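Take a look at the structure set out below.
Note that this is a trimmed complex: some chains were dropped, and none of the rest were shifted.
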Amino acid sequence: MATTGRSDASERTVSMDEFDRYRAELNERLLGSNHLGIKRFFALDTQAYEDGALDRRTKELLGLVASTVLRCDDCITYHVKQCVGVGVTRPQFLDAFNVALVVGGSITIPHLRRAIDRLDQILDKQDLEAAAPPKHE
Amino acid sequence: MATTGRSDASERTVSMDEFDRYRAELNERLLGSNHLGIKRFFALDTQAYEDGALDRRTKELLGLVASTVLRCDDCITYHVKQCVGVGVTRPQFLDAFNVALVVGGSITIPHLRRAIDRLDQILDKQDLEAAAPPKHE
(Lines give C-alpha, C1' and ligand atoms only; values in the text may rest on other atoms or scores of the structure.)
Protein backbone atom coordinates (compact mmCIF):
# COMPACT_ATOMS: atom_id res chain seq x y z
CA MET A 1 0.00 0.00 0.00
CA ALA A 2 2.05 2.90 -1.26
CA THR A 3 1.13 6.21 0.29
CA THR A 4 3.77 8.21 -1.54
CA GLY A 5 2.36 11.49 -2.68
CA ARG A 6 -0.93 10.99 -0.90
CA SER A 7 -0.18 13.54 1.74
CA ASP A 8 0.02 16.15 -1.05
CA ALA A 9 -3.67 15.74 -1.60
CA SER A 10 -4.41 15.88 2.10
CA GLU A 11 -6.68 18.61 3.37
CA ARG A 12 -4.79 19.48 6.46
CA THR A 13 -2.49 16.69 7.52
CA VAL A 14 1.20 17.27 8.00
CA SER A 15 3.82 14.52 7.99
CA MET A 16 3.97 12.26 11.02
CA ASP A 17 7.44 13.62 11.82
CA GLU A 18 6.28 17.21 11.81
CA PHE A 19 3.30 16.24 13.93
CA ASP A 20 5.54 14.56 16.49
CA ARG A 21 7.98 17.49 16.55
CA TYR A 22 5.33 20.17 17.02
CA ARG A 23 3.55 18.09 19.64
CA ALA A 24 6.76 17.49 21.62
CA GLU A 25 7.90 21.10 21.42
CA LEU A 26 4.61 22.60 22.52
CA ASN A 27 3.98 20.04 25.25
CA GLU A 28 7.38 21.02 26.60
CA ARG A 29 6.39 24.67 26.46
CA LEU A 30 3.14 23.97 28.33
CA LEU A 31 4.94 21.85 30.94
CA GLY A 32 7.93 24.18 31.09
CA SER A 33 5.60 26.90 32.33
CA ASN A 34 5.59 25.03 35.64
CA HIS A 35 1.87 25.17 36.30
CA LEU A 36 1.41 22.42 38.86
CA GLY A 37 -2.17 21.62 37.82
CA ILE A 38 -1.24 21.22 34.15
CA LYS A 39 1.79 19.06 34.98
CA ARG A 40 -0.31 16.79 37.18
CA PHE A 41 -2.97 16.49 34.51
CA PHE A 42 -0.37 15.37 31.98
CA ALA A 43 0.83 12.74 34.45
CA LEU A 44 -2.74 11.46 34.95
CA ASP A 45 -3.20 11.34 31.21
CA THR A 46 -0.15 9.11 30.80
CA GLN A 47 -1.13 6.83 33.68
CA ALA A 48 -4.67 6.34 32.37
CA TYR A 49 -3.40 4.13 29.54
CA GLU A 50 -1.07 1.89 31.57
CA ASP A 51 -1.86 -1.76 32.28
CA GLY A 52 -4.39 -2.13 35.08
CA ALA A 53 -7.68 -3.97 35.47
CA LEU A 54 -7.89 -3.40 31.71
CA ASP A 55 -4.74 -3.90 29.67
CA ARG A 56 -2.98 -1.10 27.81
CA ARG A 57 -4.13 -2.32 24.42
CA THR A 58 -7.82 -2.09 25.36
CA LYS A 59 -7.26 1.32 26.93
CA GLU A 60 -5.57 2.69 23.83
CA LEU A 61 -8.55 1.50 21.78
CA LEU A 62 -10.84 3.28 24.26
CA GLY A 63 -8.76 6.44 23.84
CA LEU A 64 -8.96 6.11 20.06
CA VAL A 65 -12.73 5.74 19.95
CA ALA A 66 -13.27 8.50 22.53
CA SER A 67 -11.09 10.81 20.42
CA THR A 68 -12.98 9.88 17.28
CA VAL A 69 -16.48 10.53 18.60
CA LEU A 70 -15.21 13.82 20.09
CA ARG A 71 -13.66 14.53 16.67
CA CYS A 72 -10.15 15.58 17.64
CA ASP A 73 -7.77 14.82 14.75
CA ASP A 74 -4.57 15.23 16.75
CA CYS A 75 -5.86 12.97 19.51
CA ILE A 76 -6.85 10.38 16.90
CA THR A 77 -3.41 10.54 15.29
CA TYR A 78 -1.75 10.07 18.67
CA HIS A 79 -3.88 7.06 19.61
CA VAL A 80 -3.58 5.47 16.16
CA LYS A 81 0.17 5.53 16.62
CA GLN A 82 -0.06 4.13 20.15
CA CYS A 83 -2.46 1.39 19.02
CA VAL A 84 -0.12 0.32 16.22
CA GLY A 85 2.64 0.19 18.83
CA VAL A 86 0.70 -2.30 20.97
CA GLY A 87 -0.20 -4.51 18.04
CA VAL A 88 -3.70 -3.45 16.98
CA THR A 89 -4.23 -4.78 13.44
CA ARG A 90 -5.80 -2.95 10.50
CA PRO A 91 -9.05 -5.03 10.64
CA GLN A 92 -9.28 -4.25 14.36
CA PHE A 93 -8.87 -0.55 13.63
CA LEU A 94 -11.73 -0.79 11.15
CA ASP A 95 -13.92 -2.45 13.78
CA ALA A 96 -13.10 0.34 16.23
CA PHE A 97 -13.73 3.00 13.57
CA ASN A 98 -17.10 1.38 12.86
CA VAL A 99 -18.16 1.61 16.50
CA ALA A 100 -17.15 5.29 16.48
CA LEU A 101 -19.03 5.85 13.22
CA VAL A 102 -22.23 4.26 14.49
CA VAL A 103 -22.13 6.03 17.85
CA GLY A 104 -20.95 9.41 16.53
CA GLY A 105 -22.62 9.48 13.10
CA SER A 106 -21.58 10.71 9.67
CA ILE A 107 -20.07 13.82 11.25
CA THR A 108 -17.12 11.59 12.18
CA ILE A 109 -16.47 10.54 8.56
CA PRO A 110 -13.97 13.31 7.65
CA HIS A 111 -12.03 12.33 10.77
CA LEU A 112 -12.13 8.67 9.78
CA ARG A 113 -10.76 9.60 6.35
CA ARG A 114 -7.80 11.32 7.99
CA ALA A 115 -7.49 8.49 10.53
CA ILE A 116 -7.13 5.77 7.91
CA ASP A 117 -4.71 8.00 6.01
CA ARG A 118 -2.56 8.31 9.14
CA LEU A 119 -2.90 4.61 9.90
CA ASP A 120 -1.68 3.65 6.45
CA GLN A 121 1.22 6.13 6.66
CA ILE A 122 2.31 4.51 9.91
CA LEU A 123 1.84 0.95 8.64
CA ASP A 124 3.69 1.74 5.40
CA LYS A 125 6.61 3.18 7.33
CA GLN A 126 6.68 0.09 9.52
CA ASP A 127 6.72 -2.16 6.44
CA LEU A 128 9.52 -0.12 4.89
CA GLU A 129 11.63 -0.40 8.02
CA ALA A 130 10.97 -4.13 8.29
CA ALA A 131 11.95 -4.59 4.64
CA ALA A 132 15.11 -2.49 4.89
CA PRO A 133 18.45 -4.35 4.69
CA PRO A 134 20.42 -4.25 7.94
CA LYS A 135 22.18 -0.91 8.23
CA HIS A 136 25.69 -2.24 8.67
CA GLU A 137 27.60 -5.45 8.61
CA MET B 1 -23.38 -3.49 48.68
CA ALA B 2 -26.98 -2.65 49.47
CA THR B 3 -28.50 -0.12 47.10
CA THR B 4 -31.94 -0.20 48.68
CA GLY B 5 -33.40 3.24 48.76
CA ARG B 6 -30.57 4.76 46.78
CA SER B 7 -32.69 5.43 43.77
CA ASP B 8 -34.83 7.68 46.01
CA ALA B 9 -31.93 10.06 46.34
CA SER B 10 -31.20 9.92 42.64
CA GLU B 11 -31.37 13.13 40.66
CA ARG B 12 -33.06 11.75 37.65
CA THR B 13 -32.64 8.01 37.44
CA VAL B 14 -35.59 5.71 37.21
CA SER B 15 -35.51 2.01 38.06
CA MET B 16 -33.75 -0.28 35.63
CA ASP B 17 -37.07 -2.00 34.87
CA GLU B 18 -38.78 1.25 33.99
CA PHE B 19 -35.79 2.22 31.87
CA ASP B 20 -35.97 -1.06 29.97
CA ARG B 21 -39.73 -0.81 29.49
CA TYR B 22 -39.70 2.77 28.19
CA ARG B 23 -36.73 2.01 25.96
CA ALA B 24 -38.39 -1.08 24.45
CA GLU B 25 -41.75 0.60 23.97
CA LEU B 26 -40.38 3.68 22.25
CA ASN B 27 -37.88 1.79 20.12
CA GLU B 28 -40.85 -0.23 18.91
CA ARG B 29 -42.72 2.96 18.14
CA LEU B 30 -39.76 4.35 16.17
CA LEU B 31 -39.30 1.08 14.28
CA GLY B 32 -43.04 0.50 13.90
CA SER B 33 -43.17 3.71 11.87
CA ASN B 34 -41.56 1.72 9.06
CA HIS B 35 -38.99 4.29 8.04
CA LEU B 36 -36.49 2.20 6.12
CA GLY B 37 -33.50 4.41 6.99
CA ILE B 38 -34.21 4.29 10.71
CA LYS B 39 -34.76 0.52 10.66
CA ARG B 40 -31.48 -0.03 8.83
CA PHE B 41 -29.64 2.25 11.25
CA PHE B 42 -30.91 0.22 14.19
CA ALA B 43 -29.69 -2.96 12.49
CA LEU B 44 -26.23 -1.43 11.94
CA ASP B 45 -26.17 -0.36 15.57
CA THR B 46 -26.79 -3.92 16.75
CA GLN B 47 -24.22 -5.40 14.36
CA ALA B 48 -21.51 -2.95 15.41
CA TYR B 49 -21.12 -4.73 18.77
CA GLU B 50 -21.00 -8.31 17.49
CA ASP B 51 -17.81 -10.39 17.55
CA GLY B 52 -15.50 -9.50 14.69
CA ALA B 53 -11.86 -8.50 14.42
CA LEU B 54 -12.46 -7.14 17.92
CA ASP B 55 -14.51 -9.24 20.31
CA ARG B 56 -17.89 -8.17 21.66
CA ARG B 57 -16.54 -7.42 25.12
CA THR B 58 -14.01 -4.89 23.79
CA LYS B 59 -16.65 -3.33 21.57
CA GLU B 60 -19.11 -2.92 24.44
CA LEU B 61 -16.36 -1.16 26.40
CA LEU B 62 -15.76 1.10 23.39
CA GLY B 63 -19.48 1.87 23.30
CA LEU B 64 -19.48 2.62 27.02
CA VAL B 65 -16.56 5.05 26.85
CA ALA B 66 -17.88 6.72 23.69
CA SER B 67 -21.24 7.21 25.43
CA THR B 68 -19.55 8.62 28.52
CA VAL B 69 -17.42 11.22 26.76
CA LEU B 70 -20.48 12.22 24.70
CA ARG B 71 -22.40 12.37 28.00
CA CYS B 72 -25.52 10.39 27.16
CA ASP B 73 -26.93 8.85 30.35
CA ASP B 74 -29.28 6.44 28.62
CA CYS B 75 -26.53 5.20 26.31
CA ILE B 76 -24.25 4.73 29.33
CA THR B 77 -26.95 2.77 31.18
CA TYR B 78 -27.46 0.54 28.17
CA HIS B 79 -23.76 -0.22 27.71
CA VAL B 80 -23.18 -0.73 31.46
CA LYS B 81 -25.82 -3.44 31.33
CA GLN B 82 -24.34 -4.99 28.19
CA CYS B 83 -20.83 -4.91 29.66
CA VAL B 84 -22.00 -6.66 32.84
CA GLY B 85 -23.60 -9.26 30.60
CA VAL B 86 -20.29 -10.05 28.88
CA GLY B 87 -18.38 -10.26 32.15
CA VAL B 88 -16.75 -6.86 32.61
CA THR B 89 -15.76 -6.59 36.29
CA ARG B 90 -16.23 -3.59 38.60
CA PRO B 91 -12.47 -2.76 38.62
CA GLN B 92 -12.51 -2.89 34.81
CA PHE B 93 -15.46 -0.50 34.74
CA LEU B 94 -13.50 1.89 36.94
CA ASP B 95 -10.55 1.73 34.56
CA ALA B 96 -12.84 2.49 31.63
CA PHE B 97 -14.52 5.32 33.56
CA ASN B 98 -11.08 6.74 34.29
CA VAL B 99 -10.15 6.84 30.61
CA ALA B 100 -13.44 8.63 29.92
CA LEU B 101 -12.82 11.05 32.79
CA VAL B 102 -9.32 11.94 31.61
CA VAL B 103 -10.34 12.32 27.96
CA GLY B 104 -13.66 14.07 28.61
CA GLY B 105 -12.86 16.05 31.77
CA SER B 106 -14.78 16.91 34.92
CA ILE B 107 -17.86 17.60 32.84
CA THR B 108 -18.31 13.81 32.71
CA ILE B 109 -18.37 13.45 36.52
CA PRO B 110 -22.16 13.77 36.99
CA HIS B 111 -22.55 11.04 34.38
CA LEU B 112 -19.99 8.86 36.15
CA ARG B 113 -21.93 9.31 39.39
CA ARG B 114 -25.07 8.01 37.68
CA ALA B 115 -23.07 5.31 35.88
CA ILE B 116 -21.65 3.81 39.07
CA ASP B 117 -25.10 4.03 40.65
CA ARG B 118 -26.54 2.04 37.74
CA LEU B 119 -23.63 -0.38 37.77
CA ASP B 120 -24.16 -1.15 41.45
CA GLN B 121 -27.90 -1.54 40.97
CA ILE B 122 -27.24 -4.13 38.28
CA LEU B 123 -24.52 -5.93 40.24
CA ASP B 124 -26.69 -5.98 43.40
CA LYS B 125 -29.58 -7.48 41.48
CA GLN B 126 -27.26 -10.10 40.03
CA ASP B 127 -25.99 -10.96 43.52
CA LEU B 128 -29.53 -11.22 44.85
CA GLU B 129 -30.52 -13.57 42.08
CA ALA B 130 -27.42 -15.69 42.56
CA ALA B 131 -28.10 -15.90 46.32
CA ALA B 132 -31.80 -16.77 45.91
CA PRO B 133 -32.82 -20.33 46.81
CA PRO B 134 -33.98 -22.36 43.82
CA LYS B 135 -37.55 -21.43 43.00
CA HIS B 136 -38.89 -24.95 43.05
CA GLU B 137 -37.49 -28.27 43.86
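As written, the chains take the letters A and B, and residue 1 is the first residue of each chain.
In this section, contacts are C-beta pairs under 8 Å (C-beta built on N, C-alpha and C of every residue); 3 or more make two chains touch, one makes a residue touch a chain.
Only a predicted model underlies this, so the values are computations on that prediction, with no experimental measurement involved.
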item: Total copies in the full complex, given that 2 are placed here; value: 6
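The working rule: only the chains that are shown with their structure count from here on.
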item: Gap in Å, rounded to a whole number, between the CA centres of chain B and chain A; value: 28
item: Chain A residues within the chain B interface of the complex; value: 44-45, 48-49, 52-54, 58-59, 61-63, 65-67, 69-70, 75, 89, 91-92, 94-96, 98-100, 102-104
